[in-house]
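These notes concern the structure reproduced below.
Right after this comes chain A.
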Amino acid sequence: MNKLSGNKITPNEAVYILIGIMLDLNIVSIANALVPIAKQTSWISALLGGVYPLYVGILAVFVSRKYPKDNILTLSKNIFGNIIGNILNFLFLISLMIYFCAGLSEVTIISRTYVVPFLSSLKIYVSILLLAAYTASKGLKTVSRICFFNFIGLITLIIISLGILRNGSLLNVSPVFGVSLKKIIAASRDSAYDYALMETVFLIYPLIEDSKKIKTIVLKSTAFIVIVYTWITFISIYYLGIDIIPKTIWAFVEVSRDIEIKNITNLRYLVLFILLFISIKSMSILYYLSLLILDNIKKIKNKPIVIFLIGILVIYVCKNYFKTLHDRNEILEYAIPVITIYNLSYVSVISLVSLLKKDDIVGKKQKK
Partner candidate 1 sequence: MNNREKILKENDYNLTSSQYTAVVFGTMVGVSTISITKGIVRYAHQDLWISTAVGAIFPIYIFILTMVIFKKSPGENILTLNRKYFGKFAGGLLNLILLVYFLITLLIIGNTYIDMITTFSAGFLSPFKVALAVFAVSAYAASNGLRVVAKVSQIALYLTFLLILPSIMALKEAKIINIYPVFESGFSGIVNGGIEAFKQYLGIEIIFIIYPYLKQKDKMAKVTVNAILLTTLVHVWIGFISVYYLGSDVILKSDWSFLLVTESVTISLINNFRYIFILVWSLIILKSISLYYSALLFCLKDFTSNKFQYKILAFVVLPLLVLLCIEFENIFPTEEILNFITISYEIYLIFLGTLMAITVSIKSPKEQRKN
Partner candidate 2 sequence: MEKNKKNKVMIICVLVAVLIVFFLEKSEEAPNVEELDIAVGIGYNITEKSDGIYYDIPFNVYYFQENGKTKSNIRQGRDKTTGQVKQERQRESPRSYSLGFEKVVLIEEKFAKYGIRGILDVSFNLPKFNNDAFVFVCRENTNEYFKEDIMGYTSTSDFLYGLIKNMQDNWFFGENYKYKDLILIVDSEGRNAVLPYIEKEKDEIAIKGMALFKGDKLKAVIDINDAKWMNILREKKSKGLLTLKKNSKEYINSYSSSQKKVKCIKNGEECKFIIDLDISGDIISNTMYKDLFSNTETLKNFEKLMASEIRGYLLDFVKKMQTDYRVDCLELGKIAAAKYGRGTGVDWNEVVCRSEIEINVRFKVNSVGRGEY
């Protein structure tokens, strides 16, 4: 009981959270994004994409060593001054919000297609956001619990997907190096979206109990994610083949449909349930982080109202700009590169500056 009420999270929980934040519903469509470019070698691209979270994670390790108590929001304010720092932080918040809306709209579209076509999208938005808001309002500890279940769900998902090995063919994945390296790298750049949000490690590291363990945390979570993504991409190609994947929208859901395990019918619903859970978890984390950033920019006095307002805003955006897959994809096509570049440079610049500065900027201020 005491542990729950404490604000700090254990290193293990941090791993789950980091996994939770990077891995969202994209796993079902990661193959769709990569296959048009890298063809049957897409899984290598997915593997290479892991460089991105690794880079961000390592930066975080260094920064956290120097400033174990301050997150990137405070750092950016200290470096650039309150106004510019806040603006930068706010832009960072906006990027999170875009992921938020994109994720919500995707889970809605998927569940409307496969599970509950009779529910209107508004109802699904509201139901999911209610759950997410509730978890987020309970604090990082609760969020980490959800992430833990999510982790278990992921493992289940991967175990389930082993069932398709019998049906597919290695011929679908070969020839392994039939595609030029250039294309593989080009595709791995596309996987950035799937690996995105590793930046948020900069937000949560002050909340981790044992700040020395950040290195292992980062490495563990990145490795896990890379394995999951690579595996999912691989298995999708292995079963469906590269000619069929572009025809689907969510390749992995199609894969899971055809898995035959004795005595378990309707495996697909289990898979979809796990996917739904994954998505709710992502929403909870993003909700929580948005609150965290907002709180940093301006102290939140009335939490419920802010939560409510964020919910309304997200629903409004989703309903108007992310309603259909087309709209969603079109926006993301433009937004993702911008967001990724911004986030990357935001994180890099701040960490470089704060690492290079000799005197302890934060410490000074605190002493004052």
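Throughout what follows, a residue touches a chain if its C-beta (ideal position, glycine included) is under 8 Å from a C-beta of that chain, and two chains touch if they have at least 3 such contacts; residues count from 1.
If you want to know what made the cut, all candidates are chains of the complex that A comes from, given by their letters.
What you see is a predicted model; the values in this text were computed from it and never measured.
Screening 1 or 2 for touch with chain A: in this complex the touching candidate is 2. Contact residues on chain A toward candidate 2 in their complex (touch as defined above): 39-40, 113-114, 116-120, 122-123, 126, 130, 171-172, 174-175, 178, 239-244, 247, 257-258, 302, 304-305, 308.
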